[in-house]
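Presented below is the structure to which this report refers.
A single protein chain has been removed from this complex, and every other one stays in its place.
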Amino acid sequence: MAAATITLEVLRYRPGEDQAPVFQDYQVPYRDDWVVLDALNHIKDEIDGTVSYRWSCRMGVCGSCGMMINGVPKLSCAAFLKDYYPATVRVEPLAHFPIERDLVIAMDDFMQKLSAVKPWIIRKDEQPLSDGEYRQTPAELDRYKQFSMCINCLLCYAACPVYELEPRFVGPAAIALAARYNLDSRDQGRGQRQEIVAGPDGVWDCTLVGECTTVCPKDVDPAGAIQQGKLFSALDWMKSVVLPWGKR
Amino acid sequence: MRKSAEPFWWLLFATGGTVAAFLVPVHILLGGVALAAGVTREAFAYDRILTLVSHPASRLYLFVLISLSLFHWAHRFRYTLAEGLHLKASWLPVSVGCYGSAILGTLMAAMVLARL
Partner (left out) sequence: MSPFHRPPQFNWWVGNRAFTLFVVRELTSVFVAAYAVLALLLLRNLALGRDAYEAYLRWLVTPGMVAFHIVALVAALYHSTTWFALSPKAMVVRIGGRRVPPRVVVSANYLAWIIVSVIVAVIVLRA
């Protein structure tokens, strides 16, 4: 009896060789405990060593293996073959990003936006070392914890139609991470982030499609972060209009 | 327009959306569907409605309902056009068309309600 197989339709792009991306089919063994990443590793090890893709932890915490699986942004280590078998599985690089090679995308745009929101604790005044740590109650932690779970996998950017149409949009993950620090009781840097968050191409570009939250593998809810950002920014704006002499 | 006025239009959109979410369904039900079914014919008699609407509280209520519904549409439609037709939401003709219509409607509502 022949062993069960499943077909993977993988988008290939070899810079210098291909004018445009082209699909290539691979038949891999079907195992009901395999994920798409296992199938890709099998292809690379046994069938075609030229296929390029990112991966690392294979357990959904590193954020490296984001891809479009049948048109849906997913971590390839979290997409089980048994959910697609016996149909063909179409594997493409994450949408809305330039393709470097095969399934590897260029994420320079995101890296630039991430640094722009200053995702670190900003202090106006540093406590002296003798005062010890900056302490935080469980309630204070609860305010930002959800947004801190982001693994920068970029599935949210691949799901966002606004990012597709307006590449200058800062995007879900960057805004969620700005929110993570703005809501952290130890941080004093909200004013420094507002220029990006409340600026053109910040929260105001978002129309609450909500797909970013739907595809997020870590339940960060970036759509929620953006909506809260709109409310905070609107309240800031009202304060600046009504009390122009008040300090930020 | 984008940097400074965006929060203003969004606040109108958000307030309008909330007002519309709570109030528009019952108004459509009473003034449209129920009216057609003959259920509310007496309630909508000329003298009765004129008295009801002429009250200052009613005028204010109707002004807010109509105006905010229009501003809710204006902001939302502006972005729908941008996403559907691949225009920039910052493109001036779209903004002027949408917000301009809402402003016009608001002025007309004010005039009508003031003179009732």
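Which chain is which? They are A and B, in the order written, and residues in each are numbered from 1.
The definition used in the following text is that a residue touches a chain if its C-beta (ideal position, glycine included) is under 8 Å from a C-beta of that chain, and two chains touch if they have at least 3 such contacts.
Being a predicted model, the structure only gives us computed values, none of them experimental.
Trainee: List the residues of chain A that touch the chain left out of this view.
Mentor: Considering the whole complex, chain A reaches the absent chain at 13, 15-16, 20-21, 71, 95-96, 98-100, 105-106, 137-139, 142-143, 161, 164-165, 207-211, 214, 221, 223-224, 227-228, 230-231.
Trainee: Applying the definition given at the start, please give the residues of chain B touching the unseen chain.
Mentor: Chain B touches the missing chain through residues 14, 17-18, 20-33, 35-36, 40, 43-44, 46, 49-50, 52-53, 62, 65-66, 69-70, 72-74, 76-77, 79-80, 83-84, 86, 105, 108-109, 112-113, 115-116.
Operating definition for what follows: only the chains that are shown with their structure count from here on.
Trainee: How many angstrom lie between the centres of chain A and chain B, each centre taken as the mean Cα position?
Mentor: Each chain's C-alpha centroid was found; their separation is 37 Å.
Trainee: Quick check on the complex: what are the chain B residues that touch chain A?
Mentor: Contacts found on chain B: 2-3, 6-8, 10-11, 14, 76, 79-80, 82-83, 86, 88-90.
Trainee: In their complex, what parts of chain A are in touch with chain B?
Mentor: 161-162, 165-166, 198-200, 204-205, 207, 230, 233-234, 236-238
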